[in-house]
Structures are given as structure tokens and as C-alpha cells.
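First the structure, in the form of C-alpha cells, and then the observations on it.
A single protein chain has been omitted; all remaining protein chains appear in their positions.
Should a chain be cited, it is by its letter among A and B, assigned in written order, with residues numbered from 1 in that chain.
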Amino acid sequence: MGNCCCGGNCQDARLKEILEQYKGMDGVLIPVLQKAQELQGYLPEKTLRTIADYFDMPYSEVYGVATFYAQFRLIPSGQNVIKVCTGTACHVRGGQKILDRVCSELNIKPGETSADGKFSLEPVACLGACGLAPVMMINDSTFGRLTPAKVSEILAKY
Amino acid sequence: MIIKTAEDLKKVKEEALDEATARINDGTQIMVGMGTCGIAAGARDVMAKIMEEVGKRNLKVAITWTGCIGMCEKEVLVDVIRPDSKRITYGNVTPQVVQRIITEHVINGNIVEDYVVGKLDK
Partner (left out) sequence: MQIYRGHVLVCAGTGCVSSGSRKVKAEMEKQLEAFKLEQEIKVVETGCHGFCEMGPIVIVYPEGIFYCQVKSEDVKEIVEEHLLKGRPVKRLMFKDRITEEMVPHYNDIDFYKKQNRIVLRNCGFINPENIKEYIARGGYEALAKALTEMTPEQVIEEVKASGLRGRGGGGFPTGLKWGFARAAKGDKKYVICNADEGDPGAFMDRSILEGDPHALIEGMAIAGYAIGADEGYIYVRAEYPLAIKRLKIAIAQAHEMGLLGEDIFRSGFNFKLNIKEGAGAFVCGEETALIASIEGRRGEPRVRPPFPANKGLWGKPSNVNNVETFANVSKIIAKGSQWYASMGTEKSKGTKVFALTGKVKNTGLAEVTMGLTLREIIFDIGGGIINNKKFKAVQIGGPSGGCIPEELLDLPIDYDSLIQAGAMMGSGGLVVMDEDTCMVELARFFLNFTQLESCGKCTPCREGTKIMLDILERITKGEGKEGDIELLQSLAETIKSTALCGLGQTAPNPVLATLRYFRDEYEAHIKEKRCPAGVCSALTSYTILEDKCKGCTACARVCPVQAISGEVKKPHKIDSSKCIRCGACMETCKFSAIIKK
């Protein structure tokens, strides 16, 4: 948003729009958090507080929901999000070695973001592509039938 | 359209079945020999005519195609397979003959004997 002309308040305004869509409806906290996260890529404390105030909920309740579900991030992610499947089918076909290779290539641990901010790594339970195990996703692309060597090749392309 | 009765549903189903005949079919099959020799002898025109006739008359017929059958001098070859009867192979088929095959054999079940080159038990 290099050409922003509203004094940096764009995101606030857009968050407001999201909140208004759900005004007066029941059970909307999870969809609101999902939409808010799409906006910024993560959920900073300020956003959580705005949501709590708007729906007149205790902050603890919003924080409690945001930390309960794996989908929500409270810290910013890297430019590219790598999800390595650690489901059973991938595990028995060597998923751990794939995860290890990603860690050693990027020099980070699961859940961390690389020093240059380029990648963050999230192990996930199952991507539902077990036929292609072991599998990982980078952003929206799925890579299947992996070997540690293939991982290095794929990462080099980003 | 809005479906309000079981009859409405049936109408939509029939329409949808027509569009899906190539996949959902247990009735008559017409097979055209589309080997190099068949194409050279005009199989593509024959195929086009069959599709036109079948579409025009709204018949539930699967149109398939196969490679060279091995009687190249009798191309274009067309097979008609009706449920519960022999597989009939026609030879030297032209678009004009297609019309007879469709009206006489496919619709009414009378084999067009003039053009038959083979009869096979399925």
C-alpha cells in the first residue's frame, strides 16, 4: 500500500467494515477473526482489543478463542508460509525427514520465521493429500512425493 | 427452473440425461471406424452426420469410435450395437446411408441389409 492516502488508517477502516458486517449476529467471533487475519496476515493485540470492544466482550474471551485454534497467529508470518504435513501417512513415508530438511535449510525451528523474513514454517496435522505423501505446501501450492533433496530444490525457487 | 413436484424433477433429470448420454447409457451404441483409412474414406463426415441425426432426433445413443477394423477397402465402417441383439457392421457408409441406418435400424430395429458386411455375436 505504497500510495495510501488515508494517513495509515486503511486497515483500521477495513477492520471496521468487517465488524459492521457481523453486527448483531450470533456466534461470529471465529469468522471475524478469520477475516481480520486475512487483512494483516496475523492478529496483533490492537486488533483483538478492537474486536472485543466492538462486540462488548471481555478481552480474555477474544484472546482465549484466538489462542485456542491453530489457524490464528498472534505474531507476523514470513513472506512465504511453509506447511509441512506431519500426518500419519506422511510420517510413515518419511515426513519427519522432510521437516528436518526444511529446518536445516532455513536454519529455523518449527513455528519460527527465518531471519530474512522470507519463510515461516508451520507443521500441520494433515493436508488431506495422503496419496502423495510426504507432502508440504508453500503458500497455496502443494508439493507431493517429496524427498529431502527435492525440498532443497523447491526452496531454492523461492 | 424451479422444481416443485416429482414430475418437475423427472423432467430435469431427462434433460440432464440427454446431455450426459456419452457417460450414462445402457442402450444402443454406434461405433465409427476412425483409423487413417476410415478418415481418408470420409469417416469424419459420417461421424458429423451421425451426431447431427442423433442430436436432431434426441436419441439416447452412445456414439463411440474405434481404430482400423481391418477391412480397409470397405471403409467407412459403422457398427450398430443394440441391446439384446447382434452387433451389425455396415460398410461403405456415406452420410446418406447414415440416415437410413438411424431411421431403419437404430430407431425401428430393422437391419439395413444392403450395407451389412458382418454380423457378430456380442
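To be clear about the criterion, a contact is a pair of C-beta atoms (placed from the backbone, for glycine too) under 8 Å apart; a residue touches a chain by one contact, two chains touch by 3 or more.
The model shown is predicted, which means the values in this text are computed figures rather than measured ones.
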Shown chains touched by the chain that is not drawn here
A, B
Option touching the unshown chain, where A:P31, A:P76 or A:G117 are the choices
A:P31
Return the single residue from A:L39, A:A52 or A:V65 that touches the missing chain.
A:V65
Omitted-chain footprint on chain B covers residues 1-6, 9, 12-13, 15-25, 29, 32-36, 39, 47, 50-51, 54-55, 58, 62-67
When the complex is taken as a whole, what residues of chain A touch the one chain not shown?
26-31, 33-34, 61, 64-65, 68-72, 86-89, 91-93, 97, 100-101, 104, 124-133, 135, 142-144, 147-149
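By definition in this document, only the chains that are shown with their structure count from here on.
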Could you state the distance in Å from the CA-based centre of chain A to that of chain B?
55
